[in-house]
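Here the structure is laid out as C-alpha cells; the discussion comes afterwards.
Left out: one protein chain. Kept in place: all the others.
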Amino acid sequence: MGSYLVRRLLTMIPTLLVISFLIFLIIELPAGDYLSNQIDVLRKQGESASIAKLEFLRKEYALDRPFLERYLVWLGAWSGPHGFDGLLQGNWGWSFEFEKPVSEVVGPQIPLTIVLNLSTILFVYMMAFPIGIYSAVRQYSWGDYTATTVGYLGLATPDFLLGLILLYLSNRWFGLSIGGLMDKEYIDQPMSVAKLQSILAHLVVPTIVIGTAGTAGMIRRLRANLLDELNKQYVTTARAKGLGETRLIAKYPLRMALNPFIADIGNLIPSLVSGSVIVSVVLNLPTVGPTLLQALRSQDQFLAGFVLLFVAVLTLIGMLISDLALAVLDPRIRLGAGTSK
Amino acid sequence: MSDTVTPDTPEKKPSGEGGKTGHYVNPAPFNPFSVDELTPEQERYYQASQWKIMWWKFRRHRLAVWAGIILILMYLMVPFAEVIAPYTTEHRDDDHIYAPPQGIHLFHEGSFVGPFVYGYEYELDMERMVHVYKADTTKVQPIRFFCSGQKYKFWNLFEASFHLICPAEGGTLFLLGTDRLGHDMLSGVIYGARISLTVGLVGISIGLILGLLLGGIAGYFGGLADAVIQRMIEILRSLPELPLWMALSAALPVTWSPVWIFFGITIILGLIDWPGLARAVRSKLLSLREEEYARAAVYMGANPSRVIRKHLLPGFTSHIIASATLSIPGMILGETALSFLNLGLRRPAVSWGVLLSEAQNITAVTVYPWLMAPIIPVIIVVLAYNFLGDGLRDAADPYK
Partner (left out) sequence: MSNRLLATALAAGLAFAHPSAGQALELKETGTLSNTHDVGKLPPVAERVPSEPLIVDLAASGRTTGRHGGKIDTLIGRSKDRRLINVWGYARLVGYTEKLELKPDLLKAVGVEGDKVFTLHLRKGHKWSDGKPFTAEDFRYWWEDISTNDKLSPSGPPKFMIADGKPPKIEVLDATTVRYSWDAPNPLFLSQLAAARPPFIYRPAHYLKQFHIKYGDKEKIAEMAAAAKKRNWASLHNSMDEMYSAKNADIPSLQPWILSEKGNDRRYIMVRNPFYHRVDSTGQQLPYIDQVIMTVSGGGLIPAKAQAGEVDLQARNLAFSDITVLKRGEKNANYKTLLWPIAKGSEMAVFPNLTVKDPVWRKLMRDVRFRHALSLAIDRKGINKSLFYRLASEGNNTVLPKSPMFEKSYLTKWATFDLKKANALLDEIGLTKRREDGIRLLEDGRPLEIIVETAGESQEQLDILELISETWKKAGVKLFAKPSDRDVLRNRLLSGSTVMSVWGGYDNAIPTPAMSPAEYAPASVDTLWGVAWGDYNLSSGKSGEPIDYPPARQLFDLFRKWEASSTDAERAEIWKQMLEIHAEQTLSIGTVSGVRQPVVVSNRLKNVPKVAIYGWDPGAQFGLHRMDEFWMDK
C-alpha cells in the first residue's frame, strides 16, 4: 500500500510539471500582455508617472525576457529579478489588475471555492444514489425512465440560463438577494451564525445548478455497476435460496457496486470544478471562477496562471484520492494485474 | 376357459388415457436428441448474429428507442431547414419587435376556418417603456402550407422560395415570438438545429478517430506507449476546459466565415474529448487482448492491424459507439457555453447557443420569456442522446 502511494505521488510530479508548462503556454497564447496594454492606455492621459511605474513593473516581473525563461522564473527554477522567487518558493505571483500579490486576491476565495465544490459533490451523491439504485433494480420500468429523466434534466439544461432563472425566482419567492454567496452586509464581516445562514441560503442555487449537471454521470455509473452485479450468479443463488429482495440487494451487490461509485471522485471533480467556473461567473459568486475569467480577459497572467494551476491541482488531488480509495478497496488495481502483457 | 388369468399384454394405448398403467406416454416418435434440440425461438436466438441480439436488447429500453426516433426525425429536418422554417434568420421585422408567440387557432367565432393565427394589435407603452401586443381578433391570418414564401438560398447554392409553412399574405407567423430586433424565434430554432446538431457529430468523429488511434495503441501494445498515452490522458483530463476553450477560441481568426469558425469549434471540442474515448478503448483492448481467440490469431502469425481489425474490433465496437453517443451532448452543451462566453459562433451564424446567449439577461427572463424557447430543443436533444447512449450501452454486451 505504501509503495503504491509513493509510486502515485512520484508520477504526479512530472504530470504537474507538464501541466504547468501547458498552462503557461495557453496563457501566453493571445498576443500582448497586461502591462503593455496598460502602458498604451495611459499614454493618452499623458500620465507619464504611471507609465514609468509600469516600465518598472515590466522589468520587475521579467516580462521583457524570452518565453522559456519567463516560464522557469514563474516556476522558481530560474533566477529572476529577485533571485529564485517563484511557485516553488511559495510566491504565487503578482496580480496587475488588483495590484497585490496573487495570494491576497485568491486566498480569501479558496475556502469558499472548496465549500462550493464540496457541497455540490454531496448533492450529486445524494441525488445519484437513490436514482441509480432504483433505475438498476427496476430496469426498463416507467419508474426507471421517470427517475432517470429527472436525474438527467440537470445535465441537459444549459447552466448559465438555468442559473439566471433560479436566481430570479429565488429572489421573487424567497427574497434572496441576487447573486453572490451571502447578503452584502456580511461580505466584510467575520463569521457569525447569521452570516452562515446567509451563505447556506445562497449556496442552494449554485449547488443545484452545478450539481444537477454532474448527477447524470454518477447515476449512469452506479446503474451500470449495479446491473453488472445483479446479473451475477450469487444473486440468482441468493434469490433462489429465498433471501428477501431488499436485503438481497443491500447486503452484497450494493456494496460491490459502491466501490467504484465512491472511488469515481476522480471523474467527478474535473467536471464539477470546470462547471463551477461558468456558473460562478453567472451567479457572481466570490470563488476563483470569476477571477479566472476576468484575469484571462485582461491578460493578468500570473493570476490566471495560478488559478488554472490551482484548479488543475485540485483535480489531480481528487484523482489521487480516488485512485487511493480504489487501491484500498480493490487489491487487483493495487497489484497492477491486467496491465502487463 | 373363463377361470384362466391372463396377464395384460402391453397394448398400444392412445396417449392421454390412463389405461392400465396410469402414466402419460407421449405417442410421438422418440427423438434421442430432443434435449439438445432447439425450439424455433431458441434457434433464432442462437443463430442470430451479434448485431441482431444487440438490437433486441436495445429494444427493451423503450425510452432509448423513442429517443432514437426523435433524434432521427430531428436530423432529417436539418438538411431542409430552409424549407421548414417560415422565415430566414436574417429576416427582421422591425414592426414586430419583441412580439409574443402567436397561438394557432382552428375556430374563429364558432366556425371552422382551418389553422390560422390572429394578427397583432400593437401599442408602444411609453410610460412603462414596453412593447404591448394583443391578439387582434378581427385580423384572421390563415396559415398557408406548401407555399411560396420568403426567398432563401438553399444550402447557399440556389435561390428558392418553397416553404412548408408560411404566413398569410401580408401577415405574420411568429409561433415562438420575435426577439429584440424582430427575428423570428421559431426559424432561429430550426436553423439553429442545423449547427447545434452537427457540432456534436463532427466533433465526435474527431474525438473517435483520436480516441481509437491512441487508445488502441495504448491498449494493444502496452508498455511504454501505454504509459506515455496514459499520462497524456491524465494531463488533458486535469486541465480545466474553460480556459482551454477561451485560449483556443481566441486564436480563431474572425475573418473566417461562420462555417469555418464552426469547424474550428468542433475541432476544439473534439480535441478536448478524445481522452474519455481513449480510456474506454484502452481498457477494452486490454481485456480482449487476452482472450483466446485473439491470442490464437497472434500465434498464427497475424499482424497487429489484422488482429485489431478482424478480431478485437467487433468485440468493443458497441462499447465505443455507446461511449461516443454519450459524449455528443457534452459537445452540444459545450457549444452553448462557448457562445455564452462570446467565444463561439456569433450572428449571422445562428445556433441554439447563440440564441440562448441572447436570452441571457433579466429582461428576457422576466419580460419576454419566449426568448428562452431554444432551451427546450437543447434539453430534448441532450436527454435523447443520453437515453440513446444508455440503451446502446445496455445492449452493447449481448453475450453477458
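As written, the chain order gives the labels A and B, with residue 1 at the start of each chain.
One rule holds in what follows: contacts are C-beta pairs under 8 Å (C-beta built on N, C-alpha and C of every residue); 3 or more make two chains touch, one makes a residue touch a chain.
No experiment lies behind these values; they were computed from the predicted model shown.
When you scan A:102, A:136, A:249 or A:282 for touch with the missing chain, the hit is A:282.
Within the set B:181, B:296 or B:376, the residue that contacts the chain not displayed is B:181. For the chain missing from the display, the contacting residue among A:4, A:78 or A:168 is A:168, taking the whole complex into account.
Annotation for chain B: contacts to the undisplayed chain at residues 90, 92, 94, 97, 124, 126-130, 180-182, 254-255, 342, 346-348, 358, 360-363, 366-367. Residue positions on chain A in contact with the hidden chain: 30, 32, 34, 36-38, 40-41, 43-53, 56, 59-60, 81, 94, 97-99, 101, 105, 108, 164, 167-168, 171, 177-180, 184, 187-188, 281-284, 286, 290, 294, 297-299, in rising order.
Methods note: only the chains that are shown with their structure count from here on.
Chain geometry summary: the mean Cα position of chain A and that of chain B are 28 Å apart.
On the side of chain B, the complex with chain A involves touching residues 60-63, 222-223, 226, 231, 234-235, 237-244, 246-247, 250-251, 286-287, 326, 329, 333, 336-337, 340-341, 356-357, 359-362, 365-366, 372, 375, 378-380, 382-383, 386-387, 390, 393-394, 400. Those residues of chain A lying in contact with chain B across their complex are 11, 14-15, 18-19, 22-23, 26-27, 29-30, 139-140, 145, 148-149, 152-153, 155-161, 164-165, 168, 216, 220, 224, 227, 231, 270, 273-274, 277-278, 282, 292-293, 296, 304, 308, 311-312, 315-316, 319, 338-341.
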